[in-house]
Each structure stands twice: as structure tokens, then as C-alpha cells.
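Excluded from the complex is one protein chain; the other protein chains are retained at their positions.
So, chain A:
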Amino acid sequence: MAAEVMLMNEIEATAAQVGIDMNIDFSSIQLPPGENCGIISDDDDVYHDDQLEFDSGFGNVIVVDNLPVVPREKFEKLEGVIRKIYSQIGVIKEDGLWMPVDPETKKTLGYCFIEYNTPQEAELAKEKTHGYKLDRAHIFAVNMFDDFDKYMKVPDEWAPPEIKPYTPGENLQKWLADEKARDQFVIRAGTDTEVLWNDARQSKTEPVYKRTYWTESFVQWSPMGTYLATVHRQGAAVWGGANTFNRLMRYAHPQVKLIDFSPGEKFLVTYSSHEPSNPRDANRVVINIFDVRTGKMMRDFKGSADEFAVGGAGGVAGNSWPVFRWGGGKEDKYFAKLGKNMISVYETETFSLIDKKSLKVENVVDFSWSPTDPIIALFVPELGGGNQPARVSLVQMPGKEELRQKNLFSISDCKMYWQSNGDYLAVKADRYTKTKKSTYTGFELFRIKERDIPIEVLELDNKNDKIIAFAWEPKGHRFAVIHGDNPRPDVSFYSMRSTHNLGRVAKLTTLKGKQANALFWSPGGRFIVLAGLKGFNGQLEFFNVDELETMATAEHFMATDVEWDPTGRYVATSVTSVHEMENGFNIWSFNGKLLYRILKDHFFQFLWRPRPPSFLTPEKEEEIARNLKKYSKKYEAEDQDVSMLLSEQDREKRRMLKEEWEKWVSEWRRAQEEEKLERQKLRDGEASDEEEEYEAKEVEVEEVLDVSEEVLSFEE
């Protein structure tokens, strides 16, 4: 083991060798002024005005009013009752219960103070006991201690608020108007977060904005790409701007873990989970919903983790995020959460339950919204050992009318998939066989937009095949399924509009024996990437579903993620730090040509910046498609120019490199010549030139092995 510590005299020896003076005059050193020595901390602006809320130290205290006024004899009894009630909610700190007494009357004053260990417990106690009827005459009025201070400070005279002059904001959508029609993406590697342009023409990226420690855990785009959200200890923040990323708004939520935007970007939902003071209780969950633009908290939800556990895909064990699912399309009208035997649907006018009550559905385990219409699809599993069959229901909001219902028999599990336009709903139903020993899968296909919502049942050619993946074609009428029990499963494509009979689903084709376990449709449909992630180590097949033919097969060794850009022109595959090596990402064209590759160690995230939906009407889009040649001529000319410019730049760069090299070579030649005489001396006068230091000579060596004499008889 090499000695890690260098001896002082060795240090001095080295210093002497290199010519460094070891004597430092400390008094002559002057540090730059300021507490931070002139070095601006990266987080300065983040922490700067965070201390607005100073900690009063009384955040864990509540005041309980409207208690009975009792004489000394009854002190203990009353205290006991109060302690019993409030100990159920949290752990009262030692000596945390104080009932003040009137010194004159010697009776209690009718209120008491209770101190818990955490502000969360205090708030929970306030919520749960405010309005509690001890008896007819005494209804608890409970408040946070700090609130008294806050309300006392309200001035008596009303003064009209100051009107601030209007400062127009930046154009947050500016990136969409990029002349070269490029898309952006954000990557996180190591401690850096960077937003880059994908410049496929030049086969490289172009930086937009980079920042170290921009986020403390992860980043997330808003659904239409306007904001980039970062997550920190104190809460979340969103960033955006015309040409760069400025912090637009902050949302306070200590220890936030997860966030979710509403589809129209109006609201931001933040989630945190806290350890309870009593370890046997479930975690305490806090969910806040903020208005994105103003930063105002519209509503908060607090409760134990049990109330927010979501069944269905996430399983009963943990929470699956998001807890609140948004419905009704881009208008962000409704959000709903799964509860025990109910679905609580809220609307965003008042942030309260529609009709002030939840939708009661006995035993509901899963639900999902249509992506475009305010319709909820919910699943209720089988009950009573088959007495009550499982069912899928479609319920319209806000009226809560049931639009359609289907009973399903012998169901073991169920999963729901909506098509992106809300045109179709596929319900994957795993059914028990008659013996109940195994399951087979079938699909119930709902045609939402047709009258009476017809349902069709689809079974695979081989009913027993396990379903590995399912995906609707975005904006289209087709879907893809990966199925099979072989190490190399099959991929089948179906269409909801078969050629002869528009009303029936039909199979388009089955591709056999593919190394695929994940499906990635292009956002515009028509093309799909069949990816073999995890065990298949990054196999990729780019498939054209219109023509039903493979465009290219490729590989990104150890790829963990695949994501299409929002326009459907490019595919990004990446290897994240799940793996130790080969971290980084590849950019491919839609038909499978590798455009460029960037390696980055400790790679965590790659996210394309989403685009808002197009403002063009379908007719206008058709017109452009028809006249594409006219538009493309202009771009082809531009492309030519760029490629010529590129090769010109390239040539110039090479020329310079070669010129620089020539300088070195001639320098070396000169030095060699100068030193030639010296070298000869070192070789004892041998004049041989270095280049031919040795000569390969073929030498024939004859070695006498044996001599033997044999006398032959000479016959005449």
C-alpha cells in the first residue's frame, strides 16, 4: 500500500526541485471582501428571500377554545378528557398541555394550549377537533397559535392596494418559432442540467441553457412545454423564458417528492410524505395544488398515507403517482382521486367536490379519465366468489351519468388503455380458465365516439399468450400488442377499422419472434419502434405500420429509455445511470438512421420538450400536406447551403490542423539535425540513422546435423 502521507521533508524536497518557495507570509494575503469572498453561490437567489416566514417557534401549538370553565376540583378530570382526545391525534409534548387559570376566580379560563412535536400533528389536530361537540354547550373552537398573531395584525383601516405598473412578460413560447424548426430537450448528467437544441442537420446539439445544481432531484417539463420544473428541499420552481430560462415562480412545499402538472398547465400538484411521530402510524401525506402562473395555493390535502393509497396499477402496497388524475382535456376542469368505495371528483372553479360529495362506487379499484372528454372509466373487481361479476363502467362528468357498462366474468385482473383522442378505450381483461389454474387474456374494445358506445371483444389467435405490452397508435385507429411466452415474443397489429367492415376490429399482421418488450409509437402515429430493453440489451426495430414493413433494425447497447421527439421526426434512446457504463444518448431519424451519439457519465434523465397542440385546423393541415413540394423546395435549398457551409468549415479546420502539425514536424526535424552529432557520439560513432535502426536480413544458416557414411555395393 503506497504511503498516502508525504513526509514534510519530502514535500520540501519536491518544492525545492521544482523551484517553489515554501515560505508564505500569511499576513500579506488579502481575501476578497464580503462574507462570501466575492464568490457568488449558485443557490444565492434561491435562498435569498426564503426566510420571509420566520419561524415563531410556535408552529406546533394549537389553542382550544370554548372549554368548560371549571373549578379546581374538576381540573384533573377536564385535563384528562382533553389529553385523551388530543393524544389520539398525535403525541403531546411533555408538559405540552396547559390550561391557564384565572388568578382571581381560581377557575379555568375556558381555553387551553396544546403543543405537539411537529406542525403537521398540530394542524391535523386543529382540522379534526375544530367543531367537536364536547357537549351541547361546548363546541371546540381550535386554531393554530400563530394564526392569532396573523389576524391581530390586520389593520383597522382598509387601504386600497397599490396598482403596480404592467410589465409585459417574456414570450414563453418563443422556442416554437425556431427558424430551423428544431426541438429542444433537457438532459441531466452528474450535477449538471442542460437544455439543448437537437440540430439534426448538423448532427449535433446546440446549447440553450446549462446550470449546475439547477435542481436538487429531478426535472420535468410541463405538458405543453412552456415550463421546466425543478424540485428542491423547500418546494418546486418553474423556469422558462424567450431565449433562456429564468425562474418564473416558486411553490413552497417542504420536502416535496413528486410533482404533476395539469394537462393545460394551469395547475401544479406537489406531494410529500412525512414520517409520523408515532412509528406505528402510516406516513403523513401533504398534497398542494398551486396555480402555476400566480403561485397561489388553491387547495391543500392532508392526511395519512392510507387515504391516498391508490390501487390498480400501482398495487395496494404503495402510492402510485399521480394521486389526483386530471380530466376533461386541456381546460383542466376536473381532477379526481381514488378512495375507499368511492371516486372523489373535484372541479377547479371552487376546488371542491362536484355536488359536494364523492361518487360512491362500491369496491372500485381503478379508474382513468378519457384524455379528451370528461368521462371516467372505472373498474370494479369480482365480488363474493363470483356472485357479483366484475364490471367496467363509463361515467360522464359532471353529471355522473353512467354512459355504458359491461359485466365481465371470471376476471382476475384488468387494465385500461385510452386512445389519445379519446376515440377508443381498450380494457385488457385477464380471465381465469374453467379450472382457475391459469389465466388467458382478452380485450374489450369500446368505441367511445359512436352512438351507444358499441363494445367488441377481441381474443388473440392464441388465447393463452401472455400480453407483454399494449399501445394505441396516437391519433390513429390502430394498436400494437406484444404477446407470447417464448423468449422472443410476437408483435401483432390491429385496426379498429377493417377494410371491408368499418365497425369491426381486424388484425393487420403478426410479426413472429421479435426481440422486443416495449412499444413506442411516433406521436403522429404511422411509425413505431419495437424496443428490446432490459434483458434484450437495447435492440431496436423501426417499423412502418402503413406499409407493414421494417424500415431499419439497430441497436443501442444497454438502452434503458426510448422517446420520440414531439414532432415524430426523431427518436432518442438513452442509457441511464442504472448501468455503470455506456451512459449517454443516441439520436436517430424516424426511419432508424443513427444521426449522432453523445456519451455522458452519470446520466440520469433525457426529456424532449413537449409542444402544444397545433393551432391549424385539420383542413389546413391537409392543404399543407398537399402542397408540400412547394414548401419543401425552400428548405431543400437551405439544406444544401448548410451542408456546403459545413464541408467548407470542415475543410478549413482540417487545413489548419495539418498546417499546425507541419510546424511541429519541421521543428522536430530541425532539432534532430542539430542533435545528430551528439547522437553519433552516444552510439560510439555509429552513423546509422534512427529510421533504419535495424535491417531485416535473411540469413541462411547451415548447420551440420549428422555425417554418416554408407557403403553402397556397386553392382555391375
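In this section, a residue touches a chain if its C-beta (ideal position, glycine included) is under 8 Å from a C-beta of that chain, and two chains touch if they have at least 3 such contacts; residues count from 1.
By definition in this document, contacts and distances are computed from a predicted model.
Q: Which one, "Serine-threonine kinase receptor-associated protein", "Latexin", "Cell cycle checkpoint protein RAD1" or "DNA polymerase delta subunit 3", is the UniProt name for the chain you do not see?
A: "Serine-threonine kinase receptor-associated protein"
Q: Write down which of A:D21, A:E104, A:E580 or A:D706 is the residue touching the left-out chain.
A: Checking each option in A:D21, A:E104, A:E580 or A:D706, the one touching the absent chain turns out to be A:E580.
Q: Which listed residue, A:W98, A:F148 or A:W668, touches the chain dropped from view?
A: Reading the full complex, the residue touching the unseen chain is A:W668.
Q: For the full complex, which residue in A:W98, A:F148, A:F557 or A:Y635 touches the chain that was left out?
A: A:F557
Q: Check the options A:I139, A:A506 or A:L599 and report the residue that touches the missing chain.
A: Checking each option in A:I139, A:A506 or A:L599, the one touching the absent chain turns out to be A:L599.
Q: Please pick, from A:D95, A:D135, A:D684 or A:D706, the residue that touches the omitted chain in the full complex.
A: Going through A:D95, A:D135, A:D684 or A:D706 one by one, A:D684 is the residue touching the chain not shown.
Q: Contacts of chain A with the missing chain: which residues?
A: Residues of chain A in touch with the missing chain: 1-3, 6, 10, 13-14, 17-18, 537, 557-558, 579-582, 599, 654, 657-658, 661, 664, 668, 671-672, 675, 678-679, 682-684, 690-691, 693-694, 696.
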